[in-house]
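Mind having a look at this structure? Questions to follow.
In this view, the complex is presented without one of its protein chains, the others remaining in place.
== chain A ==
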Amino acid sequence: MSNNIVGNAYRDIIEDVINSSRIDFEDSGVDETTLRELQLLWQERLTMAGVAVFPWDPEPLPEPDTGNGVAVNYEMSSPPLYAAGGVPISATPQAFSNPAMAAMRAAQHIQEFAREERVPAEIADESIKGVMKRAGLDDAGDLDSSNGGGGLMLPGGGRIAQVDGNSEEPDLQREAVDRLLELHILRQRNGKSVPAEDQSLPPNVAIRKNKRSKKIEFILSQVDGALDSSDDDDSDDDDDDDIANVGGAGSGAGRRNNNAGDDSDAINSDLDDPDDEINSQDDEENEDSGMIMLCLYDKVTRTKNKWKCVLKDGVVNVNGKDYLFGKGTGEYEW
């Protein structure tokens, strides 16, 4: 079973790379702990990919938690935020005045959403990290960028930084989860627990609606507010959006031009770009990620429509598992 050798082979490769890179790290003046961190990150990602059983894996975890110590502490020191049945208990205002606390709640929400929506755990974990970082480091910058119109205005004058400004960010799903989470927090803040199916938000909450929120529906089948005064303006965009999804980049570009005319919120049009890219990337990824064999060829021969190839040194990913081979032969007809 060549899947059995994968774990050890990968461990050897990782150790070799890490050991060989030590001198490069020293030359670059980077601390040894970073090298160690790289190793851990690397192993962690492979574990999450689940392509094989690895020697460094602990007993199978119920949930791939990325060693987020802060969140764990929070869990221990606080009662659960959700009562049985998933009904959110309205949070105290103090909880939100502290960005770190909010971020921890955010992490919980993301995990909730990840479970509900079957978002891959890796994505959820990434977005947890994003939330944590945002709360800790990038707070001011995000507030500024959200002034452009993407932010959520809260009734108290507060604002939850809505970081969808990184339009070059290729990972829409992560942002989508962020966004859902922020909406969720917003609902809680208003002291109401709104079921996900209920699209209405309190009227005093102004949410700038944009394309991305619709994309979220599309991807996560998570409903989003039909909730603001600008709905009428946007309603025809909905149709356009659907067309763009089907018709591809061409119609998307056309829509953007239209928007430039009647929509003063420039961020709307910016956000379309990554969406389109994401869609095409997804297609590509479906083809590329997984179900791929990377190898060397020794001989490729063809007689009429019968092909034969002699392969070497291959890494194969089939049905979510990795396999290695030293010698491979393939026969197939065209």
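As a convention for this text, a contact is a pair of C-beta atoms (placed from the backbone, for glycine too) under 8 Å apart; a residue touches a chain by one contact, two chains touch by 3 or more; residues count from 1.
The rule we apply is simple: contacts and distances are computed from a predicted model.
Engineer: For the chain not present in this complex, what protein name does its UniProt entry give, out of "Protein kinase domain-containing protein", "Small ribosomal subunit protein uS9m", "Transcription initiation factor IIA subunit 2" or "RAB39B, member RAS onco family"?
Structural biologist: "Transcription initiation factor IIA subunit 2"
Engineer: To test your reading of the contact rule: which positions on chain A touch the chain that is missing from view?
Structural biologist: 1-3, 5, 9-10, 12-14, 16-17, 20-21, 24-25, 28, 30, 34, 37-38, 41-42, 45-46, 49, 51, 287-288, 291-298, 300, 307, 309, 311-319, 322-334
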